[in-house]
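A single protein chain has been omitted; all remaining protein chains appear in their positions.
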Amino acid sequence: MKLSEIAKILDVKFDGKDVEIVALNSLKAASSLELSYCDGAKHANLLKESKAGVIIVTKDVQNLAPKDSQILVHENPHLAFAILSQKFAKKLIDEDLAFPSVDALATVMSHAYVGLGSVVAKNTIVMAGAFIGENVKVGENCIIYPNAVIYNDTIIGDRCIIHANAVIGSDGFGFAHTKTGEHVKIYHNGNVVLEDDVEIGACSTVDRGVFGSTIIKKGTKIDNLVQIGHNCELGENCLIVSQTGIAGSSTLGRNVVMGGQSGTTGHLKVGDFAQVAARGGVTKNIAGGKAYGGRPAVELKQWLKTQAKIERFFRDK
Amino acid sequence: MKLSEIAKILDVKFDGKDVEIVALNSLKAASSLELSYCDGAKHANLLKESKAGVIIVTKDVQNLAPKDSQILVHENPHLAFAILSQKFAKKLIDEDLAFPSVDALATVMSHAYVGLGSVVAKNTIVMAGAFIGENVKVGENCIIYPNAVIYNDTIIGDRCIIHANAVIGSDGFGFAHTKTGEHVKIYHNGNVVLEDDVEIGACSTVDRGVFGSTIIKKGTKIDNLVQIGHNCELGENCLIVSQTGIAGSSTLGRNVVMGGQSGTTGHLKVGDFAQVAARGGVTKNIAGGKAYGGRPAVELKQWLKTQAKIERFFRDK
Partner (left out) sequence: MKLSEIAKILDVKFDGKDVEIVALNSLKAASSLELSYCDGAKHANLLKESKAGVIIVTKDVQNLAPKDSQILVHENPHLAFAILSQKFAKKLIDEDLAFPSVDALATVMSHAYVGLGSVVAKNTIVMAGAFIGENVKVGENCIIYPNAVIYNDTIIGDRCIIHANAVIGSDGFGFAHTKTGEHVKIYHNGNVVLEDDVEIGACSTVDRGVFGSTIIKKGTKIDNLVQIGHNCELGENCLIVSQTGIAGSSTLGRNVVMGGQSGTTGHLKVGDFAQVAARGGVTKNIAGGKAYGGRPAVELKQWLKTQAKIERFFRDK
């Protein structure tokens, strides 16, 4: 899309070079053919180092933009970006893609669906009612249980098991907000990558990235009714017990254990081999190799001690 | 159904006028052709003002019933009502309804199902494996993702997005109880109404009303794995983050934000623009325009202050 057209959609002044913009991306990852946005001073460092061809900025940071980037000034860059995300969204069904390629040694049961451009490798079984969207890759020796739904562009490694009614690649919960309180959807053009030997429980949901990928690394096992937010990254061999929620853009190291009904807020890091007790709520970065409990989660020993003290103190009060 | 027949089913004495009862309804909404029930003195005010043709009551409140209503005396009116709810339940499949009407500009993919009496408007796509029950209306420009299930009688506005494996219109969790501890199902003859621009996340569930509707108003966005109970009403532009549960008959104002894994108990009101932090548990009415946290939820500032005090007090104890 021409930059002049973008300026028109956003109703902002533009008299620069009318380049062709091929995609939207983050400040960090955008190339000179892509457009990004900066929400204000708190992201100034990312702004200064961005390689984006065009950046939507607020007035107050316009002078911090790199010389090689053109800028569009908008009072709410996040909203401007949301509006554009719809224009750059991929088609839900793209009839130009190739017919799906299902290996002769794979099985696709009745009532299952495999979308255009998708590949199902050998010895994999796609059970009845399962849905595999477009441009999906499913590796060897996988089981996609009945009525599981794999959205477009998902990549699944070998020996993965997706249980019934799990959903992989649904849109993240991201919106920009208008002055009058409406929420404008941010279209998620990223995807989900499940590496080898990943297992996803029944009715669990893994959201796709805004840009880039939500990644579940090799050997990680996820129980039923778990929510993994957009752009999360889970390291190798994690165990995520039922009804846990990992909020968007959080990163778990390797061999992290999240107990049942636990959770994390977004944009934080959990170190390798950390263990969070059932119902624990992680609200900031936590170091690896330790056990945590409570909400906000603290070291488990400390939490248990405090709980015991509270109980003792108030028992006879 | 004749009132004499109803009396027979319930095994109660009846020697009044043998009217035809067309439906069950709440004390407040029932007309002279409908039957309602009153569980005892705590609902005396509703009883006195009811326009119901027939009311099942306990002995102690029988004299409070309006003059124009006939009464049936039963020791457990709620149970009597549950028993009748089955008799008045709509058929699961009603072959007398018209063929579904799918607009020429709508798309219904393979393995999808659209029930009798239902309407799918233009530019809407019903993806593979999605189920649309009977007598459902789906507006324009909607996406019903694969394997989502829309129960009978649901009404969906324009530009709504229902993600994969979400369930709209399932029965509420309502039962009456016998003396010996069995639970008798209350058949839910209401429905769900989603206004325009509503988005429902993957594997989320919205239960239908007992009578009347569970209503999600214009522009409200619901994340994955959220539960909305029967007869709830969510105002415009709410944001309900993943794994939150709103219990039956609760009302959220407009632009309410419920953080991840939060919840409310039933039959309460959350004011406009209230924000409940992640894991917050609302247990009584809360005023709008403020932030809340903890369980029972109190004002967020107060909750954070108390948590900090507790931690400080017990640190060295």
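Going in written order, the chains are labelled A and B, and every chain counts its residues from 1.
Criterion: contacts are C-beta pairs under 8 Å (C-beta built on N, C-alpha and C of every residue); 3 or more make two chains touch, one makes a residue touch a chain.
Just so it is clear, the structure is predicted and the values come from calculations on it, not from any experiment.
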{"item": "Of A:157, A:219 or A:248, the one touching the omitted chain in the full complex", "value": "A:219"}
{"item": "Residue in contact with the excluded chain [from A:78, A:163 or A:183]", "value": "A:163"}
{"item": "Which of B:149, B:162, B:194 or B:274 contacts the chain that the document leaves out", "value": "B:149"}
{"item": "Positions on subunit B where the hidden chain makes contact", "value": "92-93, 111, 113, 129, 131, 133, 147, 149, 151, 165, 167, 170-171, 173, 175, 181-183, 185, 203-205, 207, 225, 227, 229, 243, 245, 247, 261, 263, 265, 281, 295-296, 306, 309-310, 313"}
{"item": "Contact set of subunit A toward the excluded chain (per top definition)", "value": "107, 109-111, 125, 127-129, 143, 145-147, 161, 163-165, 197, 199, 201-203, 219, 221, 223-225, 236-237, 239, 241-243, 254-255, 260-261, 278-279, 307, 310-311, 314, 317"}
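The rule we apply is simple: only the chains that are shown with their structure count from here on.
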{"item": "Centroid distance [mean C-alpha coordinates] between subunit B and subunit A, Å", "value": "31"}
